[in-house]
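With one protein chain removed, the remaining protein chains of the complex are shown where they sit.
Order as written gives the chain letters A, B and C; numbering starts at 1 within each chain.
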Amino acid sequence: MKEQKNTAILLANCPDNKGIVSAVTDFLFKNNGNIIDLDQYVDQESHHFFMRVEWDLNQFEIPKEKIHDFFGTLIGEKFRMEWDIHFTDQKPKMAIFVTKLSHCLYDILQRHQSGEWHVDIPLIISNHPNLSYIGDRFDIPFHVFKITKENKAEQEAKERALLREHNIDFIVLARYMQIISSEMIAEYPKKIINIHHSFLPAFPGAKPYHQAYQRGVKIVGATGHYVTEDLDEGPIIIQDIARVSHKDSIKDLVRQGKDLEKTVLSQAIWAHLQHKVLAYNNRTIVF
Amino acid sequence: MKEQKNTAILLANCPDNKGIVSAVTDFLFKNNGNIIDLDQYVDQESHHFFMRVEWDLNQFEIPKEKIHDFFGTLIGEKFRMEWDIHFTDQKPKMAIFVTKLSHCLYDILQRHQSGEWHVDIPLIISNHPNLSYIGDRFDIPFHVFKITKENKAEQEAKERALLREHNIDFIVLARYMQIISSEMIAEYPKKIINIHHSFLPAFPGAKPYHQAYQRGVKIVGATGHYVTEDLDEGPIIIQDIARVSHKDSIKDLVRQGKDLEKTVLSQAIWAHLQHKVLAYNNRTIVF
Amino acid sequence: MKEQKNTAILLANCPDNKGIVSAVTDFLFKNNGNIIDLDQYVDQESHHFFMRVEWDLNQFEIPKEKIHDFFGTLIGEKFRMEWDIHFTDQKPKMAIFVTKLSHCLYDILQRHQSGEWHVDIPLIISNHPNLSYIGDRFDIPFHVFKITKENKAEQEAKERALLREHNIDFIVLARYMQIISSEMIAEYPKKIINIHHSFLPAFPGAKPYHQAYQRGVKIVGATGHYVTEDLDEGPIIIQDIARVSHKDSIKDLVRQGKDLEKTVLSQAIWAHLQHKVLAYNNRTIVF
Partner (left out) sequence: MKEQKNTAILLANCPDNKGIVSAVTDFLFKNNGNIIDLDQYVDQESHHFFMRVEWDLNQFEIPKEKIHDFFGTLIGEKFRMEWDIHFTDQKPKMAIFVTKLSHCLYDILQRHQSGEWHVDIPLIISNHPNLSYIGDRFDIPFHVFKITKENKAEQEAKERALLREHNIDFIVLARYMQIISSEMIAEYPKKIINIHHSFLPAFPGAKPYHQAYQRGVKIVGATGHYVTEDLDEGPIIIQDIARVSHKDSIKDLVRQGKDLEKTVLSQAIWAHLQHKVLAYNNRTIVF
C-alpha cells in the first residue's frame, strides 16, 4: 500500500518563451513550496513548451483552494498557458468498460485491490452480461447496457448519465468492443484510455492478429492511447511488443497479445494516474 | 574465424503428408549421414510441410555431386517437394548495393573481414560515388551506375551483366535508395535482401521516421525482408524495435534507427547465409 | 476455449547416435501416426541428443495404453533414452503455493478460468491465510499451513500428503516465500516451477530489487526456473526484463517487477503444460 503524499502536480503547456521555468519555480519558491519533481520539454519544431512540476504542499503558503486562482492569475495568463493542477490526496474516479474478455479487467482489479493504484472504481459498464460475475467478486457494481444499432444513442446517453452521477474522472476501455460516440468523447476529452491490440499504426481496425499473421510479421504489439474522433488514431501513450515466429498460429498471437494488452493498458493507466501524460496535437508528452 | 564444416543443408517444402520426415531421415541414415540439426514445421492452416535438415558429409556414402540426383529421384519427386541442397564448404557470393549512407555497409564489411561470415563479396554497386572510398579501404571493387529515369533500364541491364559475370548468389540492399526492377527481381527471386527503416507494415515508402514522428509512436523499428514486386511487401525475415519518447526529434529517430537497421540487416544476412530462411507465400519460415 | 487435441508428445534425450530420428519417425510412420511437430537438438559439446515429437493419435495403430511399452522396447532401450510420453487429452493437475502477494495468483487463475490453459487446479497451499479469499472467489480449496522453524518438516509432510491425495502432477510457486525442502523436491523433480524476481544469476536470494537499486542497474528482470536443491540455481525456463532509470525508486522497481514476474511465471507454466521443456544438467531445452 502506497502511503499517500500531500503534493500538487501542475501540467502546463504554452508557446515557448524566455522565463517560463523561472517564473513557475520562483512562484513556488517564494510561497515555500518544495519542488519534488520538475520536468520540462520544448518542441523545437513547433516552439511549444510543456511542463510538469510536483511540489510539497505541507509548508506551501497558498491555501489549497486558492492555488488555482493564484497560479492562473500570476503565471497562467501571462504565458497563455493551458494548464491544470492536480492534488495527489484526491482519489480519481475511474470507470471500466468491458465486453467479453476478462484478462484486462482482472489485471486492473487485482492492482486496484492490492493497493498498487490510488484510484476509485465506482462502476464497470459492459454491453454484455458475461463478465458480471467478476464485478460481483470484487464488489464493484456491474452495469449492462446492451447496444444495437437502433438503441445505441439512447443507451450511451444512459451510460453518460451514470458516469456523471458517479463523478467519473476518466474511462478505461478494457477491450470494449464498441465504437465510442462523439458525445462521449466530447464529454471526456483525452480522458478515455483505450487498448488497441496491435502496434499502431500497423493493423488498425478489426482482427489485428489475423492481419499480423497474414502479413507474416515477426513482432506483434499493443498500443495504449487516448480515444479521439478518429478510430485508432488518438495520441499514443504507451506501446509494447512481443516477438513471434512462423510457429505461432493466430491463436498463439492472440494468447501472447493478451499479455501485452493487459500490461500496456495498465501502464497507460498508471501514467495517467500519476498525471504524467500531456496530450497535445495528437502526440503525447509522457514525463 | 569459424572453422569450416563439411555438411549439407536441405531446405524443402511440400504438401503435408504422412511419412515425409521418416523418408528423409531414413534416406540419410541408410547412407551413413549423421543428422546435426533437423527442424520441421507444418502449417496447420494450409497443410503445408517445411523442413530444414543439416547432416555431416564426412562419412556420407553418396558422392557430393550425386546427392541432388539421388535425393530428387528418391524423395523430392515422391512428395512433390520444392527443395534445394546447399553445401557449407561452398562460399556464397554476395553483392552489396548502397547509395549514400555508410552505417550498414561498414557493419557488413567489418563482419566479413573479421571472419564472422562465410561469404565472398566480389563487388559493391552504387548509384552514387560517395561511398567508393569504403570499397577502396576494404579492397572490394566499387561500381557506380548513376541512374536517371531515362537510363534506368539500361543501367540495370549492365548491373545484371556484372552480377552474372561474378556468379553472384544473392544481393543485399544496404539502404539502396532505388526501386529494383522486375527483371532484377525475376533473376534473383527471394535472393534480394532489403532493410526497410520502419516496423512494417507501419510506415512503408519514403521517410518512415518522419511518419513515425508525426504519428507520435513510442517505438520505432526496422524490417529485413526479401524484395518482391510489391514494394515493402515482401516476406519478412527479421524485425527489431527501439523505444523512443517525446524527447526524440526526427534526427534522433534517424540516429537510433540506424542502429536497428544495421543490426537487423546483418541478422537477416546471417540467417540467409545459414540457409535458415524459407520464404513461402509471402511469409518466411526462419528455422 | 481451446478445442482439445488427441495427440501424443514424446520428450526424449540420449547420447547422440546415427539413426535416432530415423528410428523414431519410422516407428510413427509405420504405425500410421501423422507427425504434427518435430524438433530435435544435438548439444555439440556433450554430444547429447534431445527430441520432442507430437503426433496425431486418431489413426495411430498402437493402442494408447500400449504405446509406452512398444516405444520403450523398440526405441527407448535401443538408444538408451530417458523419455516420457504425454497424452494431450489428459489434463495435468497443478498445485499453487502462495504467501501474501496476489499478482501471480490472480494472473494464473484468470488464465485458468478463461480456458487459456488445459489444466486442473485442485488446490492452493499457503503459509499465510491472507489470500484465502481469492481461493473462495475462484472456488478452489485454499489450504493454510503455517510454518515455523519447529514445525516445518511436519507441515511439509502434511502438504505432501495432500498433494499425493490430489494426484498433483506439478507445483507452481507463485511468490511463495518459503524454501522448499529436499523431500518435496525429490518427490517432484523438475516439477516445481518457481519465479525469482531478478534476472538470475544476478541478485539471487532475498530482496533482489533492493540489490538492483543499490547496484544502479538500468534493467531489472525475472526468471522462471525449476526448483532444485541449490536455491535459485535450478534450470532456467524463461527470463524477461524491463528497462528502468535513475528515476525509479525501489518501490517503482517492485511495481514494474511484478508485471514481469506474473508474465514470466505464466509463460513458464505454459511451456511446461505444452511439454516443451526438457531439463538436463541444469540447462533447459525449450522446444
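Everything below uses one rule, namely that a contact is a pair of C-beta atoms (placed from the backbone, for glycine too) under 8 Å apart; a residue touches a chain by one contact, two chains touch by 3 or more.
Please read all numbers here as calculations on a predicted model, not as lab measurements.
Engineer: Looking beyond the chains shown, say which of C:His47, C:Lys91 or C:Arg283 touches the absent one.
Structural biologist: For the chain that is not drawn, the touching residue is C:Arg283.
Engineer: From the list C:Thr7, C:Asn34, C:Asn127 or C:Gln239, pick the residue that touches the absent chain.
Structural biologist: C:Gln239
Engineer: For the chain that got dropped from the picture, name the residues of chain A it touches.
Structural biologist: Residues 18-19, 21-22, 25-26, 28-29, 32-42, 44, 243 of chain A touch the chain absent from view.
Engineer: Just checking the interface: what residues of chain B touch the absent partner chain?
Structural biologist: Touch set of chain B with respect to the missing chain: 2, 101-103, 106-107, 110-111, 113-114, 116, 137, 251, 255, 258-259, 263, 266-267.
Engineer: Considering the entire assembly, which residues of chain C contact the chain that has been omitted?
Structural biologist: These residues of chain C touch the chain that is not shown: 41, 44-45, 199-203, 215-219, 221, 235-241, 245-247, 249, 282-286.
As a working rule, only the chains that are shown with their structure count from here on.
Engineer: Degrees of rotation, nearest 5, to put the Cα trace of chain B on chain C?
Structural biologist: The superposition gives an angle of 180 degrees.
Engineer: Need the central chain here, defined by C-alpha centroid distance to the all-chain C-alpha centroid.
Structural biologist: C
Engineer: For chain A and chain C, what's the span in angstrom between their mean Cα positions?
Structural biologist: Each chain reduced to its C-alpha mean, chain A and chain C end up 36 Å apart.
Engineer: Which chain C residues sit where two or more other chains touch them?
Structural biologist: There are none in chain C.
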